[in-house]
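For this view, one protein chain was removed and the others were kept in their places.
The first chain written gets the first letter, and so on, giving A, B and C; residue counts start at 1 in each chain.
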Amino acid sequence: MNSTIDILDQVNANLPTIILLSFALLMLLIDLFLPKRNHLFRSLLAIGSLCIVYLVVKLLLQEKTVYTYFFSLDSFSYFFHILFITVLVFTFLLSGPYFERTKIKFPETSLLLFFSTAGAMIMISANDLIVMFLGLELMSICLYVLAGMLRKRVQSNEGALKYFLLGAFSSGFLLYGITLFYGITGSTNYSEVNQWISQTSNKLSLTFWIGAGLILIGFFFKFASVPFHFWSPDAYEGAPTPITAFFSATPKAAAFGTFIKILIVAFPLVVSDFELILKIIAIATMGIGNFVALQQKSVKRMLAYSSISHAGYLMVALVVKSNLGYSSILLYLIVYSVTNLGAFTIAYLVNRKNEGSYSYEDYNGLATKYPVLAMFMALFMISLAGIPPTGGFFVKYYIFYSALKADQLLLAILMALFSAISVYYYLKVIVHMYMKPLPDSYETIKSDTHVTMGLIFSSLIIIIIGVAPSFWLTLTNRSVSNILINP
Amino acid sequence: MSEITIHHYIALSAIIFSIGVAGVLTRKNAIILFMSIELMLNSSNLALIAFASFMSNPVGQIFALFVIAVAAAEVGVGLAIIVTVYRNRNSINIDDVHLMKG
Amino acid sequence: MKLTPDLLHSTHDWNWLILIPLLPLFGVVLNTFIFRKAPEKFIGWFSSSTVLISFILSVLAFFQLKSLPIQNRSIDVTFLTWIQVGNLSIDWAVLLDPLSVVMMLIVTGVGGVIHIYSIGYMHGDPGFRKFFIFLNLFIFFMLWLVMGNSYPILFIGWEGVGLCSYLLIGFWYKDMAKASAGKKAFIVNRIGDWGFLLGMILLFVNFETLKFTELFSKVNTTYTPEITPTLTLITLLLFVGATGKSAQIPLYIWLPDAMAGPTPVSALIHAATMVTAGVYMVARSNLLFSLSPISMEVVATIGALTALFAATIGVRQWDIKKILAYSTVSQLGFMFLGVGVGAYETGIAHVMTHAFFKACLFLGSGAVIHSMEHAFHKAHVHYDPQDIRYMGGLRSKIPITYWTFLIATIAIAGIPGFSGFFSKDEILWKTFASGHIFLWVVATITAGITAFYMFRLVYLTFFGNFRGGVESEGHIQEVTPYMTFILILLAVLSVIGGYLAVPHALGGHFLIGEWLQPVLQDSRKLPSLAYYQEHHSLMLEFGLMGLSVIIAILGIYLASKYFNQKPQELTVLTQKPKGIMKILENKYWIDELYEFTIVQPIYKFSIFAWKVFDATGIDGFINSIGSLVVKIGEHLRKLQTGYLSNYALLMSIGILFTIAWLVFGK
Partner (left out) sequence: MIKIAFIILSLISIFSALMVISRKNPVASVLWLVFHFFGIAGLYVLLGAHFLAAVQIIVYAGAIMVLFLFVVMMLNLNLVNNEKRGKIIGKSIGAVVSGLVLVLFTYSIRTTKWNELFFNQVTDQEWGTAVKLGSLLFSNWLVPFQIVGILLFAAVIGVVALMKRKITRKVENGIVITQEEDVA
């Protein structure tokens, strides 16, 4: 490695993360002196929004990549940073009533959310397997705790335990993979790994493949792709619902983003060797996700399985390994994160009465009593199912189209078939809302203005992407092609 | 055996790694399971330092240091989670924890 | 910044045009989400002001467009690419040219005044906010329709206004008949849309673009006689869409039923704006139509026949709004006759004048209904407030309504000096000049019938003695100032609106025709419109004009002879009709005909199909697939045992396979 690396450069490269972390720590300090906590955190939303503005400006003005040995900050990373902070802001906006209801300690929870977001940001901007691993662990450790935040609920404990043990287990494999990689290639830097591969591409040893395979598996675990998905339905069901929404957005986006970056920067020469593995796992993931989601009685668990199936669709785009495929993944992640955040929020709003049941019956006649809420939920479900006017349709369509273009006919057909199955369980929610009679005793739903604002914003994003998908695709495409300009 | 080479160290680490995997797959006690995971992390540390030593490249050492720190953080969080499970269920047998399925 | 023509031609300076359609949408959003508890007045004025600001912006757009040299008066503003797949590229783009700006002015202008009228009309209705949301949404879609620069964008507006129309017809959805009227409108329109969609696809297949500006220049430059049959097919399919939206034979049946909606809706959507969308679309596609003479003949013939047909039905209707509805259908027929003979600018001129006087008539009828309803309610009698048999003698009781209504009636009847005369007469003249003598005869007779049934309406409503019972008579009173103000405004427009379209023969300039010239110049050069270049004797034109005026006056005379000279008694009016009147009163039994020849058979067949094919065959098949899927899911979910050790084991097996494949598989 280079003899000296300018520390200031590194600090500069990580400025967004550092700002985020500083605010998190500042909050912790201020929190000691203030009795009314929730309001403080709410007001920090403004800061989050400022960060987004800052990043957006950076993204738009970005001309060249900031590259230090450990980090490479390009518009690809900025894109994901914006996504993560947006998810964070949405999580704060949308979780208020839940925290009031369950009396979860707000300061700790929000601090952990901040830290895990920072971990995701480090992960995505890393240009080195070690730093990436650190970011991943920072993110995961916070998530393990968040999953178990409902300490009195047995399900929450159980989900956290399963998530933690399996997560640590898979971390062990990932770490061993990185180690072997380090041993084989002599470096952990993405670009250096790529150089090494280009020099010795004709005689890659078996240990190299084991290392690569273990790294892949580490990511498959984070994608929750079959057969490494077992933790996800249980952890999702057990976790506090706003946290579940967060789970389905940030870690997944971080994993996919980092994986794309590694594929493009470190593994461009061997990526075709992973094709079959990716393909089989993609098919299995779509299949299991959709088939089992069909069987669910609980909306929350259905959404958990649906997020597995969406990971499958995203993996289809990974198989395609074209620029179009990668940029559609980025667009997909925006739409999917925002939609899921909204859907989980409505799920917890509707299921006030008995935490944990989340049954479809709770939605009966929602449209007559709360037409606006029902409209939002219908929009989210339509977007998740991928029905035309929404962003969900276009992103799915782009992946489908990229698969067709890359002659992955089987994948494209299976994807279409599985999405057709998925329509059933998403529309089931709508059927319950609009076509079943309202039960006689109905507990009122208490929401607040933040939640309403969050829901409006999320549906706006879905609609805006549905209105001008091409524009957004060019934007994400620019981000993806920006990774390639590494030195 | 002529000379201790990198082969031996890597093989040793692979053996310890597999013992860790075996522990995870066969034991039901959450704490012992967790210790097995620690074995796995430790085995990669061994491999890291062996590689670093044979390459005269300090990165491996630094990474190993980081891994120890990560392991410490994981142990803290993991034990806390196990204790919460114990508080609610009075057991840390992972087979007793299967409320959610299907 | 100085707005020089050069500067304005760069499209960036036109980006503000997007505000025109977006303002009403903004109103929709705010009214839906924010002003949920706001008072009625606020909501009403807020919605109206969004439309009025759009109107001001449209006026601004008009003047800026006017400041450009004639050849530059076509501005394409592309905001975003919407869909970009393969050859197909659809942009969110608007087109500002003389045609669209005229339509924008009509939509926002008439829309604005009807918004204000509705503040008074809908006062106290529990669905007040909903009504204004729908109305604003309608304006938004209508503006998309007229501003969009491609068929797909136009189609979005087209579908959108259809949706709003459906929502507003069924506004009082608790009444079963009204809800089903909404459904009828929706379904009939769907049939037309199907044709429109096919036409659009055919256009894309043949020319590979759907953007107006590109498409028409491409057609113009690459035209060869071989593609005439294709163009004929395309234009006919597009016209199918137009017959649905603009209520022409055979798809006109939904419009009279659409009167179930609130009266401002009838005025705005089902008279002034949405129903003219078909005429606009044909005028927009004037090049395509001019290149396919057969389609032109079809359009003209359908138009003339619809005009006559609907006018005859109007002669023997009793419901005030139904009469106006049939007159709308009939006037739309005139417009299609105009565009069908190639006089596109005259068709659009009639769209404009018709918007004024028909809006005035509808709003006037709304005022009448409002008063009658109020009176009947006070007197506790249950007469139909829309039935003119229970009216009569309202002249002195609601004078403002009477005078405005009368002016609009004179305008529609074609009396010289009022707006309807100029545009209608120009259509008649162009029909004659282009050699369609038969259609001219039909249209001239129709003009006479129009004068007859409109004055029958006026006499029965406002003259003679009141037939609604003595108790209610005292309770009749003029409507609120909101409404009367708008009535006066529209009445004035009904008079002066026509002066934009004074024919050359009368020494006018036919301003609107000249204004639209840049849009039509390509089709003017075609042989099918050659008659424009021919010289016709002024004497002939004056003669025909005089003839049509005489016929109109004859119609008025007959109406006054039958319905004014001898006072009408309720018993006489409610007698069972005989002979031809029976046919007319039952609207030629067309609804029944459709019912027996189309609806019933389809319904019966669908029951049969459902029982035989579906329930056993297809359903069985689908169900077996469904149950297969469910079974697979049932088995797969067993994998998720809930036991952590199983999860770890399955995961490890996955890892083992992945690595083994990577190591040995290649």
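Note that in this section contacts are C-beta pairs under 8 Å (C-beta built on N, C-alpha and C of every residue); 3 or more make two chains touch, one makes a residue touch a chain.
The model shown is predicted, which means the values in this text are computed figures rather than measured ones.
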Touching partners, among the displayed chains, of the absent chain: A, B, C
Of A:30, A:206, A:413 or A:464, the one touching the omitted chain in the full complex: A:206
Contact with the hidden chain (one of A:75, A:91 or A:109): A:109
Hidden-chain contact residue, picked from the options A:131, A:178 or A:480: A:131
Interface with the unshown chain - residue positions in chain A: 1, 4-5, 7, 10-11, 14, 21, 69-71, 102-105, 108-109, 111-112, 115-116, 118-119, 122, 128, 130-131, 134-135, 137-138, 141-142, 144-145, 148-152, 183-184, 186, 205-210
Touch residues of chain B, complete complex, unshown partner: 1, 3-12, 14-29, 31-32, 35-36, 38-39, 42, 45-46, 49-50, 52-56, 58, 61-62, 64-66, 68-77, 79-84, 86, 90-93, 95
Missing-partner contacts on chain C, residue numbers: 645-646, 648-649, 652-653, 655-656, 659-660, 663
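One rule holds for everything that comes next: only the chains that are shown with their structure count from here on.
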Interchain centroid distance [CA atoms averaged], chain A/chain C, Å: 47
Approximate Å spacing (C-alpha centroids) for the pair chain A, chain B: 27
Two or more partner chains touched - positions in chain C: 637, 640, 642, 644, 648
Junction residues of chain B, two or more chains touched: 24, 94, 97-102
List of chain B residues in touch with chain C within their complex: 21, 24-25, 28, 94-95, 97-102
Touch list for chain C against partner chain A, complex: 32-33, 80-85, 92, 629-630, 632-634, 636-637, 639-640, 642, 644, 646-648, 650-651, 653-655, 658-659, 661-663, 665-666
Residues of chain C defined as touching chain B within the complex: 637-638, 640-645, 648-649, 652
